[in-house]
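Omission of a single protein chain aside, the complex is shown with its protein chains in their original locations.
And then chain A:
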Amino acid sequence: MKTIQFREAICEAMSEEMRRDESIFLIGEEVAEYNGAYKASKGMLDEFGEKRVIDSPIAELGFTGIAVGSAMNGNRPIVEFMTFNFALVGIDQIINNAAKIRQMSGGQLNCPIVFRGPTGSAGQLGATHSQAFENWFANTPGLKVVIPSNPYDAKGLLKAAIRDDDPVIFMESEQMYGDKMEVPEGEYLIPIGVADIKREGTDVTIVSFGKIIKEAYKAADVLEKEGISCEILDMRTVRPMDWEAIFTSVKKTNRLVILEEAWPFASISSEITFQVQENIFDHLDAPIRRITTADTPAPYSPVLLEEWLPNFNDVVKAVKDVMYIK
C-alpha cells in the first residue's frame, strides 16, 4: 500500500489509462502547462506531450463539443471542467449530443467520454461557484454519474469510467483534492454502479455520496457514544443507482436518512425516497428524513454559508428524529 492524495489518485488513474490506450487524451483549461487548476494532471504534459494533454481556451461549449465529436470518431477523451459550474456553458453538448448520439443513431455511434471536475461548494465561493448538479446529469438517460468520496474510490472508479463505453460524468471536490489515503500499489478498478458500506450499523441507514459524507461519519461518531449505531452507505455512483444496496440496508435498519449537498427540489434524495417507499414501504419504521442545502443560491457570508450547508449536527438530529428520540 501507499498513501496518496485525492488529486494524485485522479492523476494516477488518468495516467495509467493513457499508458494502456493511445486513444485517450485529456483536454481542459490549464490541464497541461499549469498542471491543472488543482494539480490533478501534474506531470502529465511531460509524460504524454501536447498531443494528448491539451490546454483549451476558455470555451467550454466549443471544447466539450470537439471532444464529443472526437469520441464519435475513435477517441476516448477526458474533459476536465475547472468546476462543474462552468460545465453549464457546455451542457448542450453533454445533454443533446453525448447522451443522445447512441440512441439517435440507432446504435451506430457511441460516445466513450469522461467529463470530470469538482462539484458542490468549496468554502466562501458565492452563488455561482458552489453548485451541485448531480441530479441534473443523473436525470438524463444516456449518462452515468459517478461521485466518489475518497482517494481509493476515486482512482478505481475513474479508471472504470475511462474504460466505460458510455459517457460518464465524474464529480470531485476542491475540498477533497488534498485528502490522503492508502491505496494499493498495483492496478485496481471499482465497478460503476456499486455502492459501498463505509460503516456498518444496525439502527439507522444514512445514504450519502461525495465529500458531504464526511458529515455523516462525524455524526455517526457522536451517535455511537449515545448508543446509536449508524450504517453509512456511500452510493459512489448516482446513475445507475445501486438500489439493492439501499434496500438491503434499510431492510436491516428500518430507518433511512439521506444526506446530500444539493438543493432539495427534485434532488437525488427525492428519487431515493420515492424508490424506497415504492419498493420496501413495509420495512420502514419511520418516515424518511433527508438533509440538503437550503433552497437558496449559496451565500457568501460565513454565518449564512454555515446555515446553508448541511453539517453533522443536522445528521445527528435527523437520525434521532427517525428513531423518535427527542
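The rule is short, and it goes like this: a contact is a pair of C-beta atoms (placed from the backbone, for glycine too) under 8 Å apart; a residue touches a chain by one contact, two chains touch by 3 or more; residues count from 1.
The working rule: contacts and distances are computed from a predicted model.
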{"item": "Protein name (UniProt record) of the chain left out of view, among \"Phosphoribosylformylglycinamidine synthase subunit PurQ\", \"Spermidine/putrescine transport system substrate-binding protein\", \"Pyruvate dehydrogenase E1 component subunit alpha\" or \"3-isopropylmalate dehydratase\"", "value": "\"Pyruvate dehydrogenase E1 component subunit alpha\""}
{"item": "Which residue of A:72, A:132 or A:291 touches the chain not shown here", "value": "A:72"}
{"item": "Given A:21, A:165, A:224 or A:285, the one touching the chain that is not displayed", "value": "A:165"}
{"item": "Absent-chain contact - pick from A:36, A:118, A:142 or A:156", "value": "A:142"}
{"item": "Touching residues (missing chain, whole complex) on chain A", "value": "23, 25, 51, 56-57, 59, 61-75, 92-93, 96-97, 101-110, 141-142, 144, 164-166, 239-241, 275"}
